[in-house]
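Questions regarding the structure given below will be posed in turn.
Of the protein chains in this complex, one is absent; all others appear in place.
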Amino acid sequence: MENNIGQTMYNWATELFPINRSLTGKGVRETLSYFQNIIPELEIKSVPSGYKAFDWTVPEEWAIGDAYIENKEGEKIVDFKLNNLHVVGYSEPVNDWFSLEELNEHLYSLPEQPDTIPYVTSYYKKRWGFCLSENQRQKLESGDYHVVINSEFKDGVLNYGEVILPGKSNKEVFLSSYICHPSMANNELSGPVVTIALCDWLSKQKDREFTYRIVLIPETIGSIVYLSKNLDEMKQKVFAGFNITCIGDDRCYSYLPSRTENTISDIVALHVLKHTDPDFRRYSWLDRGSDERQYCAPGVDLPIATIMRSKYGEYPEYHTSDDNLDLISPDGLTGGFEALKKAITVLENNNFLRTTVNCEPQLGKRGLYPTISVKGSANEARKMMNFISYCDGNLSLLEIANKINEPVWDLYDLSEKLIKNDVIEVVK
Amino acid sequence: MENNIGQTMYNWATELFPINRSLTGKGVRETLSYFQNIIPELEIKSVPSGYKAFDWTVPEEWAIGDAYIENKEGEKIVDFKLNNLHVVGYSEPVNDWFSLEELNEHLYSLPEQPDTIPYVTSYYKKRWGFCLSENQRQKLESGDYHVVINSEFKDGVLNYGEVILPGKSNKEVFLSSYICHPSMANNELSGPVVTIALCDWLSKQKDREFTYRIVLIPETIGSIVYLSKNLDEMKQKVFAGFNITCIGDDRCYSYLPSRTENTISDIVALHVLKHTDPDFRRYSWLDRGSDERQYCAPGVDLPIATIMRSKYGEYPEYHTSDDNLDLISPDGLTGGFEALKKAITVLENNNFLRTTVNCEPQLGKRGLYPTISVKGSANEARKMMNFISYCDGNLSLLEIANKINEPVWDLYDLSEKLIKNDVIEVVK
Partner (left out) sequence: MENNIGQTMYNWATELFPINRSLTGKGVRETLSYFQNIIPELEIKSVPSGYKAFDWTVPEEWAIGDAYIENKEGEKIVDFKLNNLHVVGYSEPVNDWFSLEELNEHLYSLPEQPDTIPYVTSYYKKRWGFCLSENQRQKLESGDYHVVINSEFKDGVLNYGEVILPGKSNKEVFLSSYICHPSMANNELSGPVVTIALCDWLSKQKDREFTYRIVLIPETIGSIVYLSKNLDEMKQKVFAGFNITCIGDDRCYSYLPSRTENTISDIVALHVLKHTDPDFRRYSWLDRGSDERQYCAPGVDLPIATIMRSKYGEYPEYHTSDDNLDLISPDGLTGGFEALKKAITVLENNNFLRTTVNCEPQLGKRGLYPTISVKGSANEARKMMNFISYCDGNLSLLEIANKINEPVWDLYDLSEKLIKNDVIEVVK
């Protein structure tokens, strides 16, 4: 991996951008294979079409070859080869002539964003359709059009990727992102590339405290399938986790809570974002829209929160051809990566601490406190004294950081120094 | 009962207005009989004068015939026949001549509301007095006046009315109003007429979930008497209830809490008022002044809250001759009736709900969710999805409504539809 993690992630996204991902099929497999080259531990798993997962059934696998709309002159007016958003996801095959009036019922455009191709899918009901810009649509003259979609439905599989990085404890941190959207950048490629970068970083951490369960799945059906196979185990082991999506632009940071809004993941996310960017946007459970819908559903209730940059549904390019590689950036991806890395690091270091002595320790004799008392001399040691004053064995490092209003990452060295000087100790 | 419930209640109030009610006596009995004609289940009960109820003793019954102040010319200056507020409630008999100076010590008027007759009582100490407008009083010339009050105290009874409407459960909702004020409209006739309208509506509801205990009593002594006879049973059965008073004008809505401020009655009242009129006035326990003083007293602590229109003590006409039939209206009474009806309906429907499956249910296959995913298509189903996301078996319908910030009455149909589609179920 390159030194510049932001550029590395951006390069991955650039290479993955053209692939036509969907819920199932070749695009998903190509994407997972690409990541397997980076993370050899990534296992590519599958369930067959028709597999029952709770209330849901895995749909048939969808394959698409050529697809276009041709006018009477034989000019391709709309061509899937130029942009894979042009075809409605899971379109059924068609090869026929239609009047403009008939065709219009199968066309999708955005009058308010006239240059932009929308992203449309119809996974669970058979239909066909094309997406195009409003400007392109306005140019269509009345007459007949030849419509071709060479698509195919067949019994196949739904694929997903899974990495387990074992730690000292079998308690797990869960990271999840999705790989089912065609050529779009913030939603979704930023999600899997940041997830894989985190996975790479974690795999290099010696002495990981916790086990990491990291998955790349198709959204909704994929998380439901994964839960249907792993829920019991996950309810026992997973104590924290993050859904990773929309984490590649540099306009803002965003937080979306778990359903109960008070898990350790929520507390960590809020701490990290508050000290990363005080103006981060705080959403509520009512604003949810990704796989936390499943991970935090009643009866599931895993402790999963979401740290994002610009949230899905809240930026104008969302689910259109404008959500492209210009929207995300190495800096934007790095900001998201660092926020999640900080969140994970907090979890790894979130010890309960207590002083080794009653009353304040005598820090002067350890060279940790000014030996002369002049007006204001105590101020430099104030952060350390505040920190120690909350080491009562009942508060974690994160809780202490919140009490004294410091970023927890500014306390790691201090905590270590005080442990080394036998002033505080970790509560076992 | 007429279709127009507001007009019906107003007509009742109009017919009851002239009756000279007091703590005891003929006026109370006439009022209870009037309501018994509407609700045959209403039982008229009594306790004798001298009956001990906790710290209190039921006073003698008071009867009053003629009462007036006459000048030397034999003109009746103040005449009880013209307005029954003219005599201080529970006045002892008198028939004598007094100088203006002597008389003045027995006169009550309101200098700041010079056209208005105040309402005054002296239930537990023997005295006599007349109430008149300040303007009327200013016209009195010095000289002697003949004062006549043909009143009588005798061992008798204190009457009250009680209806028990049984439901499937013997858990009870308690409704209480009072019938001890002479000719005044918002405080008090609005209270008993709305209570009787609710009683009539409830008696027609098939499959009532809960039992309803509904009483019409004289204020304070009546509620104390009632509690002294029923407290043990009520503490076991009553889980919610409302004191019904000052509910007939149309200037505002008001809420007065129970003593603990957090009973189910309080939560329901706040929900109903918030979604009925966001500008409703919120009072505290320190502002109390009606029978909640007894129902929520230490050691009693029944879960009774109060939903009102203009609160007693807070509107200028309170306890004067200006609190007349012009102050209340069919619309005002209807607003109060509907708010209480909604509150009761919430209690009847406040089930705990949970999803029948893990993860989100697949609503598309049930025709409950759009089958095509375009930007924004999920918005129409958002309220339903939010609702389902809180059906975890630990939250009641009311709590879910508060979580998703919807009036609970907008969720009844949705809840039923989802139950019918086997998506959610009631927790038994």
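The first chain written gets the first letter, and so on, giving A and B; residue counts start at 1 in each chain.
FYI, a contact is a pair of C-beta atoms (placed from the backbone, for glycine too) under 8 Å apart; a residue touches a chain by one contact, two chains touch by 3 or more.
Remember, predicted model here, so these are calculated numbers, not experimental data.
> Which of these, B:R259, B:K311 or B:K341, touches the one chain of the complex that we don't see?
Answering carefully, the residue with contact to the hidden chain is B:R259.
> For a quick check of understanding: of A:K139, A:K204 or A:K365, which residue touches the chain that isn't displayed?
Selected residue, touching the omitted chain: A:K365.
> Where the complex has a chain not shown, which of B:R21, B:H86, B:H319 or B:K341 is the residue touching it?
Of the candidates B:R21, B:H86, B:H319 or B:K341, B:H319 is in touch with the missing chain.
> For the chain left off this view, which of B:F54, B:F98, B:Y283 or B:Y412 is in contact with it?
Touches the omitted chain: B:F54.
> May I ask you to list the residues on subunit A that touch the chain which is not drawn?
354-355, 357-362, 364-365, 371-375, 378, 385-386, 389-393, 404-405
> Against the chain that's been left off, what residues of subunit B make contact? List them.
On the subunit B side, contact with the omitted chain comes from 53-57, 88, 108, 110, 118-125, 127, 220, 223-224, 227-228, 231, 259, 285-286, 288-289, 293-294, 297-301, 318-320.
FYI, only the chains that are shown with their structure count from here on.
> Can you report the angle of the rotation that maps subunit A onto subunit B, using C-alpha atoms only, to the nearest 5 degrees?
The superposition gives an angle of 120 degrees.
> I'd like the Å distance between the centres of subunit A and subunit B, where a centre is the mean of that chain's Cα atoms.
The computed centroid separation for subunit A versus subunit B comes out at 55 Å.
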